[in-house]
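If you scroll down you'll find the structure; I have some questions about it.
For this view, one protein chain was removed and the others were kept in their places.
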Amino acid sequence: MTAIVATGLGMRYGKRVALRDCSMEIPSGSVTALVGPNGAGKTTLLLLAAGLLAPTAGTITVLDRTPDRDVELISRIGFVAQDVPLYGSFTVAEMLRFGQKMNHHWDQQLAQQRMEKLQIPLNQQVHELSGGQRAQVSLALALGKKPDILLLDEPLASLDPLARREFMRVVMETAADSKITIVLSSHLVADLERVCDHLVVLSSSRTQVVGEIGTLLDGHCVLVGPHCDSREPDIAGVASIVERTDSERQTSLLVRTNGPILDPKWISEPVTLEDLVLAYLARPGATALPAPRAMSQASAS
Amino acid sequence: MIHFRLNAQSGVATYVQLVHQVRHALRSGLLEPGDQLPTVKEVVGSLAINPNTVLKAYRELEHAGLVEGRPGMGTFVLRSLEGPPPDKQAALRKSLQRWLQSALEAGLSPDAVLAFVDAAIRDVTEDSVA
Partner (left out) sequence: MWLTWRQHRAQFIAGVVLCGVLVAFLVVTGLGMRSTYDSLGVATCLAATPARDCTMLFSQFQNQYSSLQFLVPLFLLLPVLLGVFWGAPLIAREVEQGTYRLAWTQSVTRRRWTVTKLFMVGSVAVILSAAFSAVLWWWADPLVGGPSVQRFKYGIFDLLGVVPVAYTLFAVALGVAAGVVLRRTTVAMVATLCGFAVARLAVELVLRPNYQHAVTAAYPLSFSSKTGPPDGAWVLAENTVTASGFAVSGDSNGISLSYVPMQHICPYLTPDSAPGSAAMQQCLTQNGIHVVATFQPYDRYWLFQGIESALFIVLAIALALFSVWWVRRRVR
């Protein structure tokens, strides 16, 4: 069951194109990282999924329905926007009451318990809270209505490391409890590997990499070998070269594989998620996208 | 009860680290048959990692016959891991020394030998776990 399906999705604001021909499938129950440089369209994608924007090209469906103005569907989507908007003059208790009044299924007890556990005083005004606390309140608001999908737009960006860990702890505990699908966008990759199992890389408004993280990491490696002069060395088992670094004595290649590397000249080493993402971002032409209607081997770019 | 740690910089996949930690605990006697492993929720709560990762690790251990998941109750240790018996160990040591001899004769320095061994261990463990 796929939670979110985008087909040829495009979004333009007047002359500016934010998204171009994006296609992806995000399976139910997964935790997907949406990664890309600033301005690549991550926020736009999330706004489209949350029903706050309507696409100018292509389609996006959430739980097999179009989120645009479908209130019943929106009530099953929890969204935490960038910069964590809250009503500054409200107290925490009033924000929870807001959630209660504006939603049909709302677990007030759970939300209050969570605030207590995090030691966030209920009668403090929102604008007096720290960044981490505000993020937790926003998260509680999004989770209070027991959504099937949780969309987080750069939730960790302005948080200190401890707050980040706390935030992700709550998110992961929720994931452990329910079949919720989570998409979180970030321009920091390092934190994501322990948390996410799927990856979408957006670069220059297009999807560049889409897939399950385990599969992606298995399908890529770094080959280190003696300095190689040829521009496109043909090595058995290599589908395409993503990144190449040459030094005087050595050449190292980050490659996508389609078979075992048997050539003894090349030593293969595993690749980290961060290296993978950075390599692809540095090479806009390269893609690792699943073949249409199949989440399996990617097609060469 | 085992307490997991995560080394985010090691380059080793999270679930592999969990599996290794359980195996190590079994080998060193920290975990004995009948002990319960932490629940998925507990691990997630302490490490803030993806619950699917924990599930993957536990499935792996279950495949290897080391643990057993009982629905509604948790995951429990089935058997312990012991090292190979002493005569097996002696045989392994002998073949290692023979290999080392030929490597040094071929011109590898002790440092190079260590690098070689590291890479080989990684290759072999990945193949066995993947």
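The chains carry the letters A and B, assigned in the order they are written, with residues numbered from 1 in each.
Following the convention adopted for this analysis, contacts are C-beta pairs under 8 Å (C-beta built on N, C-alpha and C of every residue); 3 or more make two chains touch, one makes a residue touch a chain.
Quantities reported herein were computed from a predicted structural model and do not represent experimental measurements.
K.L.:
As a test of the contact rule: which chains in view would the missing one touch?
P.N.:
In the entire complex, chains touched by the missing one are A.
K.L.:
Can you tell me which of A:T7, A:S28, A:N103 or A:Q125 touches the chain that was removed from the display?
P.N.:
Answer from the full complex: A:N103 touches the omitted chain.
K.L.:
Since one chain isn't shown, list which residues of chain A touch it in the complete complex.
P.N.:
Interface with the chain not displayed, on the chain A side: 47, 50-54, 69, 71, 74-75, 77-79, 81, 83, 85-87, 89-90, 94, 97-99, 101-104, 138, 141, 145.
As a working rule, only the chains that are shown with their structure count from here on.
K.L.:
How many angstrom between the C-alpha centroids of chain B and chain A?
P.N.:
That pair's centroid distance is 30 Å.
K.L.:
Report the residues of chain B in contact with chain A in the complex, numbered from low to high.
P.N.:
6, 8, 11, 13-14, 40-41, 44-45, 47-53, 119, 122-123, 126, 130
K.L.:
Under the touch definition given earlier, write down the residues of chain A that touch chain B in their complex.
P.N.:
Within the complex, chain A touches chain B at residues 29-31, 165, 168-169, 172-173, 175-177, 190, 193-197, 214, 217-218, 267-270, 272.
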